[in-house]
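Remarks on the structure that follows.
The block that comes next holds chain A.
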Amino acid sequence: MTKILGKTGLESWLHNIMQERALVAPKHVGDLILFDPVQSVDEVVFDYENTNLSPKEFFFPRTDTLFTTKSQDNDVELIPTIIDQETVIFGIRPCDARGIAMLDGPYLDDPADSLWAQHRNKTTMIGLSCTKPAPQCFCTSVGSAPNDSSSVDIMLTEVDDGYAVEAVTEKGERLLQGVELKESDVTLSAPSCDTSVPAEGIVETVKKVFDSPYWSRLADRCIHCNVCAYVCPTCYCFDIRDRTDKGKIERIRTWESCQSKGFTRIAGGHDPRADKGSRLRQRFCHKLLYFPQQFGPLSCVGCGRCVVSCPVNIDIREIISDLQELGAKVG
Partner candidate 1 sequence: MVESDHSSKVGARTYSYYPGCSLHGTAAEYDISTQLVCQKLGIELRELEEWVCCGASAAHSTDHLLSLALPAHTLKQAEEKGLPLAVPCAMCFSRLRTTIHEIKNKDTLNLVNSAIGKELGEPVAVESMLQMLADESISLPVTKPLNGLKVACYYGCLLARPPEVVGIDDAENPQTMERLLVRLGAEAIDWGLKTTCCGAGVAFPRLDIVLKLSHRLLSLAQKSGADCVAVACPMCHANLDMYQKDMIAKFGQKTKLPVIYFTQLMGLALGFSPKELLLDKHLTDPLPMLREKELA
Partner candidate 2 sequence: MSRIGVFVCHCGTNIGGIVNVPEVVEAAKAMPLVAYADENKYTCSEVGQGSIRDAIREQKLDRVVVAACSPRMHENTFRKTVATAGLNPYLLEIANLREHCSWVHSDSKKATAKAIDHVRMAVAKVARHESLFPKQVGLTKRALVIGGGITGIQAALDIASAGHEVVLVEKEPSVGGRMSQLDKTFPTLDCSACILTPKMVDVAQHPNITLLSYSEVKEVRGFVGNFEVDILKKAKMVDHKTCTGCGTCWQKCPEKVTSEFDLGLGQRTAIYIPFAQAVPNKPVIDMENCRYQKYLKWTQTEEGKKPPECRICEKLCPTKSIAWEQQEEIVTEKFGALVVATGFKTFDHSVYGEYGAGRYPDVISSLQLERLMSAAGPTEGEVLRPSDNTHPKNIVFIQCVGSRDDKVGRPYCSKVCCMYTAKHAIMLKEHDPEVQCYVFYIDIRAGGKDFEEFARRAQDESGAVYLRGRVSQIYQDGKTLKVLGEDSLIGRPVEIDADLVVLATGMEASEDADRLAQTLHISYNIYNFLIEAHPKLRPVETQTDGVFVAGAAVGPRDIPDCVAHGSAAAAKVIGLLSQDSLTTDPLTAIVAPMKCVGCFACKAVCPFNAIEEQTTRDGRIIASVNESLCKGCGLCVVACRPGAINLRGFTNQQLLSEVMTLVRR
């Protein structure tokens, strides 16, 4: 029996959530759709393919203060950042949620990143399964599905008279307390999504074609901006630097990307990945080889944002099929 929550019920529920927690939901910003804290329910957008930027920003913000210092009579005390704000992210797509869950690997392995950990347990994710996947989506090809509720706390699936509700974790259940749900016997259909991406065995293939000239040819048109890394839900690289203002020192962590020049520049000025081909190869090797070797799943959830946002159309699906082709030839 699937439980149903009517549209108005959902809105009032979101309204109640907003009272004691910060509600983040997809919102129109100019002609973009971005996850953004909302002040009223009518700002929330319900029918959209996916946001332009991924929700990772609410777990791994673009700029974050790791700790600040307090100094009295020349001894210095480090004050770590404490996050006490409870947040609820509404309308997160299964692929994004899976991306967030995937990053628990690198971030929560010993020594765990305290900020990520605090964000993770202070945030509840209300997933919204995809009814009609976009042309750039290929989550089913990389081990997920438009209705995959494995990484969310609550999964909502749009049905005729409202949303089917499935509480996945007790955090989800706690959030659902006091919300009356109607019983209904409507069966949820599983929408289909592009399954043509030959991601099977890509890890081995990448290992085989590591030295192929394909990478430098591919990188010819790459202009090495950081768009793909910053829109991607599973890219998690960062840079750290100290900043002083009015006597207070804070250690700042911000997004960084392997495509930036100087990302791998080492003391003395040498840069092992100076040429364009090796930098581009690093991106796809990390996603399709290094991450799976270390944490299991491919570090790509098939959201297709990099495909849409890349100024010169470097399409990861095309690359995977090219690599499989190359791999087969190499044998």
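The rule we apply is simple: a contact is a pair of C-beta atoms (placed from the backbone, for glycine too) under 8 Å apart; a residue touches a chain by one contact, two chains touch by 3 or more; residues count from 1.
A quick word on the picks: all candidates are chains of the complex that A comes from, given by their letters.
Quantities reported herein were computed from a predicted structural model and do not represent experimental measurements.
*Asks:* Contact as defined above, complex as supplied: which of the candidates 1 or 2 touches chain A?
*Replies:* 2
*Asks:* Can you tell me which positions in chain A touch candidate 2 when the two form their complex?
*Replies:* 244-246, 269
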